[in-house]
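With one protein chain held back, the other chains of the complex are shown just where they sit.
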């Protein structure tokens, strides 16, 4: 995120965070990794939704951090949590049990059906770039009610073909008549939840088509264009008939975000 | 146990408890149910072996009760324990994991190979006497290093044929050449631990033959006789060539037991 | 957030005839007050589940409220038999009940699987026992070692009811002392009720504290001394005399019925102060009669 003065207009990074935070207005329980999603969730709890329950994979349930933690295991998370549980319990009793409404995930690559790669660029056996790996993502994406993906918008990230499927989104999608394009789909795989509901980029929001589950550009950031979004996407991006313009962050939202990040 | 004055000789019940306590001289960790075994374990910890770890199936590990609890979940057990865990953890991480050396078990029926019934007298579908049921016994007997059974010595208890196998002891035993009499044996069933090492009655101690695993009368209480023991057993009881006479409780043992029970 | 209701209202809302109901508490925090309220409301044909049916389930079975019982140990701990439980199974009095029995390890694995949204739990168990042929257990083979283990079906009660020491005003619950399967019962159940000794402004973290966030619980009801004659560590003491006295009461059908009439159906609970449930309905003579 580029440097701005306190009163300047929002950067795209800030807008992306605020857009992500707005997705949590109706959520009850959100599962969080590090980075922008963590900032968005903390912001959402502070300005929209004080009862929002933040769950971190470190086992802290109902954490109420005042600062944005560097890691998902910072001390403040445990100190302020309603309950702190082991990692085994977190994934069994909480994630797998479907107690969490929304999960934020990042990824190095996203394809047109919102499948995610966070494992490797290149061949797994002889990688060009070794990424951190799955972490909790595969089971978070099958255990939580829905997944919101937060990534930068560029052709390295939004790709025609993943180098590795770390996390299943909407598989191979469905034909226009609703028949699955292949056996690679959530129902056949026995996955829980409804999968990715949105991919929030620094240009806009992509949402899966209700039938085909292919990602469609539905909203644009204030200064972004359809052309720029298509140009920055590694496949032929579908665009909604009526692309909405994302509401510019309000002064309150922006001030709250900046104040939060500065703590 | 009949009433005695403080200075009188030990009752058979008292001797049985002290005999059971003596079995714990070399144990490190003992698993306990209610009744006589609980008294024996607490006594052993007090007079022989202050480091003896008492584990109750209620999840209290390293309990240090000053009184004999009525239930395995009395408050003092949790208050004095080193750790208190859920029942799920107790049976998975502690019993099944084989962390416990010796378990005391009672039973309504015991057969010649130390298999136990605590489920039903008569037919399971139309019981003459419905007993409490398995509780933790089946897995305690396959997870702990060895099992010591404490029962009264009579033909209703020591029976030729169990009405129900709740807990596997030594199955159908082995022939004199060491071949199993049937597939009903610990190795074939995949059971852990070495199974029952002794049945302590109010007449003596029965121990499994090293080869056949049939129970053999090896020790007698001070006033008991081989004839009385055979008469009170529901099968043709084998008797060791050299039946030992159990050492009469010392004044210290007896005083400690009586003091413990009176608390 | 859990809703906080008077006990009678909570029970009326959450327990239906025929439900699979688990009232848990492993010797500690047994929800007697909630169980008695279920009886006062004359719920029928319950499918009761509990690792250690003790005096409370003896009472519930004794008035014929259940058609089925799944359990692992049905005794009065340290005292002896549960006479109403025995009478129901041995003589079908006041009605026959279907029984599914497990070992403790198996029942605990069933609760853990239920809380984990797994269809089954795995354990080293049941092998060689006669239980294996008379209960719901299958063998399963380890795909790595070829070992044979027991699989038991997950337990997902319609209603899970437990007692705890305290809740805050948002319905977050904390219990401490022997935790049993209290957490699993709430997390495995479709609907849940936690009765508490007291409602406080804020939960103070405690050694051994197990916290269930309010959003995992449907209903919370205040029921001071609501687990007596069992106990709530740090607040009430186990009433061992009541457990011993129950042995005599429950031996005789008439004595049992008279006791229930006086103490559960017709009058104040013998065990607890129900100030948390000012609106507990007094059952009519007819409904109390039906309950037998």
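So that you can tell them apart, the chains are marked A, B and C in the order they are listed, and the count of residues begins at 1 in each.
The rule is short, and it goes like this: a contact is a pair of C-beta atoms (placed from the backbone, for glycine too) under 8 Å apart; a residue touches a chain by one contact, two chains touch by 3 or more.
None of the values given here were measured: they were computed from a predicted structure.
From the options C:27, C:103, C:117 or C:135, the residue with contact to the unseen chain in the full assembly is C:117. In the complete complex, the residue from B:29, B:150 or B:220 that touches the missing chain is B:29.
Of the residues in chain B, those that touch the hidden partner chain are 28-29, 51, 53, 61-62, 82-83, 92-93, 96-99, 143, 192.
Hidden from this view is one chain, which touches chain A at 34-35, 57-60, 69-75, 77-79, 84-88, 90-92, 95-96, 119, 124, 127-130, 132-139, 142-143, 164-168, 171, 184, 189-192. Although one chain is not displayed, its contacts with chain C can still be listed: residues 117-120, 122-124, 136, 138-140, 142-145, 147, 149, 151, 153, 205-209.
Keep in mind that, in the parts below, only the chains that are shown with their structure count from here on.
Any chain bridging chain A and chain C, meaning touching each of them, is missing here; the list is empty. Of all chains, the one whose Cα centroid sits at the greatest distance from that of chain C is A. Chain B and chain C, compared by their mean Cα positions, are separated by 29 Å.
Chain B has no residue in contact with two or more other chains.
For chain C, the set of residues that touch two or more other chains comprises 112, 183-184.
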